[in-house]
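Only one protein chain is missing from this complex, and each of the others stays in its spot.
By written order: A and B. Residues from 1 in each chain.
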Amino acid sequence: MTFFAIDNLGVRFGGVVAVDGVSFSVKQGDVHTIIGPNGAGKTTIFNLIGLIYQPTTGCIVFQDHEVRGAPHDVAQLGIARTFQNIELFEQATVLQNLLIGRHRHRVTNLLDELLFRPSVRRAEIAQREAVERVIDLLDLAHYRDSRVAELPYGIRKVVELGRALATEPKLILLDEPSSGLNPEETDDMAFWIEDIRALGITVLMVEHDMNLVSRVSTRVLALNEGRVIAEGTPGEVQSHPAVIEAYLGGGE
Amino acid sequence: MRFIFKTEYDQDIRLFQHGGQLFWYGLLGVLLLAAPLVVSGYVLSQLHFILIYAIAGLGLMLLVGYTGQISLGHAAFLATGAYTEALLQAAGTPFIVSLASAALLSAAVGIIVGLPALRLKGIYLAIATLAFNVIVEEIITRWESVTGGSSGKLLKPIELFGYRLSSQESFYYLCLALAVLSCLALMNLLRSPTGRAFVAIRDSEISASCLGIDLARFKTMSFALSAALTGIGGALYAHKVTFISPEQFTLIQSIELVTIVIIGGIGSLHGAVLGAAFIIMLPQGISIAKGWLPDAVPQAGLQSVVFGLILVGFIIFEPYGLYGRWLKIRTYFDVFPFYRRGTFRRQRSYLRSERLR
Partner (left out) sequence: MFSQLLQLFLGGVAQGCVYALIALGFVLIYKATEAVNFAQGDMMMLGAFFGLTASTVLGLPYWATIAFAIIVMTAVGMLIERVVIRPVLGYPTFTVVMITIGVGYILRGVVTMVPGWGTDTYTLRTPFGDAVLRIGGAVIAAEQLATIGLTAALCLALYLFFRFAKLGVAMQATSQNQLAAYYMGIPVRRVNMLIWGLAAAVAAVGGILLAPVAFVHANMGFIGLKAFPAAVVGGFGSVPGAVAGGLIIGLVEAFAGFYLPEGFKDVAPYVVVLVVLLIRPSGIFGETARKKV
């Protein structure tokens, strides 16, 4: 069974081809990282997988289902993502953000909720227990009841990760998890990625920090100008001539 | 300052966070129940309006304050509820059935309005709801065979389980019961997944969608619930004024409802009630104030100016509304002397891309 694969994926915005015939597959349990210079189309690929943009070519397959429809369909399949610029619910508390992440596991219906029947109460408690596990994993207990708008950037990134984890995904897409973090926070992030992997969740990641990439990734894909230029283990890709050229420019 | 040490999930979930809250709301409940015995007939009559507009305001608050949509046409749902009630009562339907039908029909109309709303945001949604209000008003005026057109419709007192609710007191208790039930239903909603989904849609649609929230479904649900509540308010309104006609459900009334939500404080259920109370008592206040002004000043003009000034004033100086002002006062005393003015400062977004959601 193909765990996750994209085949000839492409999108154009007007005359600009942002992603051009990208294909790769991800094995279950891997930490698969996409690297590339700015503007290479990495986040665009994430947006395509999440169906925020509709692809103009190609298809996405997850656990032998084709991924199509709207973003909420993607989430229901068990794919979660974090956003590069943090898209948390600012006016809500950390706890509420994480609870909203549990939406996919909702078992109650509207009528029951209006009456707040005992079944709803039991479901609520179950959701909160699940969220507590995420809070424990990410050390967010101190911030549980703080409004997101009041939190520093580093904590918000962690909450963003927590919210994605709260959906209990099978595949998680991390968009530059270490951007804006200091070295200690990046260390924490590396440990968490390993923890996530230990939980059995497959990770697909976009990242710039090469230390982090080498440390946690099992496979790396290099992208430039919307096309794949190299794929392999971290060591292979980092020494690949095309990759070096893309980052540093051609030799004089 | 009160510290609540939580050891069980139930403490987070339940409606009253601590004994103090239970005490004050209990006291409020007793006062409300005793009101007809204590206040004058005039005040009781005003309380009717406050409760009715509070129910309608709760409906709009759910849509605007909690799901982040805009509606400048909610009077259309008020009308749907009112006319459904009038027509069904004339046909001899029991009150429970006619009230439920008013709610359901308003919900259906709400779904119809909600459909274009799925793709529209901001000013476009505002104009769409405005247009919708105008069209509904026109339909009511033209469909004379059913609605009586401009001649309007008369209503008889409510008959509930064989009792005639023709007295002020009995109508008051009915309105109070429905208002309390509406509040409870909404509070239940807000502490369960659907309520959280609404709030998610308000704060970041893209995020909500990526977390599995079907935007179309939940926005439509919000419109339907909002319309249903306002429809119930409309049915009660019809019985209160006993005579309904299209001119009572125009854009002016829609704006009044939105003003209730803004003045009361967007994003709080208390706000709907406080806002309703404020708006109903405003004309009284103006009449009293007018006694101090020269006779030449016309009542209508003064009312318009005061209404506008209050609306503008609240938005500029008190964006969190009456409930917000109450929260600030309470927080001041709660954390005395550590209160910081910046605690409630509102976020401004200067970047256009930040204002997109």
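In this section, a residue touches a chain if its C-beta (ideal position, glycine included) is under 8 Å from a C-beta of that chain, and two chains touch if they have at least 3 such contacts.
Please read all numbers here as calculations on a predicted model, not as lab measurements.
The chain that is not drawn here is touched, among residues B:4, B:37, B:91 or B:123, by B:123.
Screening B:6, B:142 or B:330 for touch with the missing chain picks out B:142. Remark: the residues of chain A touching the chain excluded from display are 43, 47, 52, 83-85, 87. If you put the missing chain back, the residues of chain B touching it would be 64, 70, 116, 119-120, 122-124, 126-128, 130-132, 134-135, 138, 141-142, 206, 251, 255, 258-259, 262, 296-298, 300-312, 315-316, 319, 346, 348-353, 355-357.
The rule we apply is simple: only the chains that are shown with their structure count from here on.
The residues of chain A lying in touch with chain B in their complex are 50, 52, 70-72, 74-76, 80-81, 83, 87-92, 95-96, 99-104, 106, 108, 110, 113-116, 120-121, 123-125, 127-129, 149, 163, 167.
By the touch criterion given at the top, residues 9-10, 12-13, 185, 188-189, 191-197, 199-200, 203-204, 206-215, 221, 267, 347 of chain B touch chain A in their complex.
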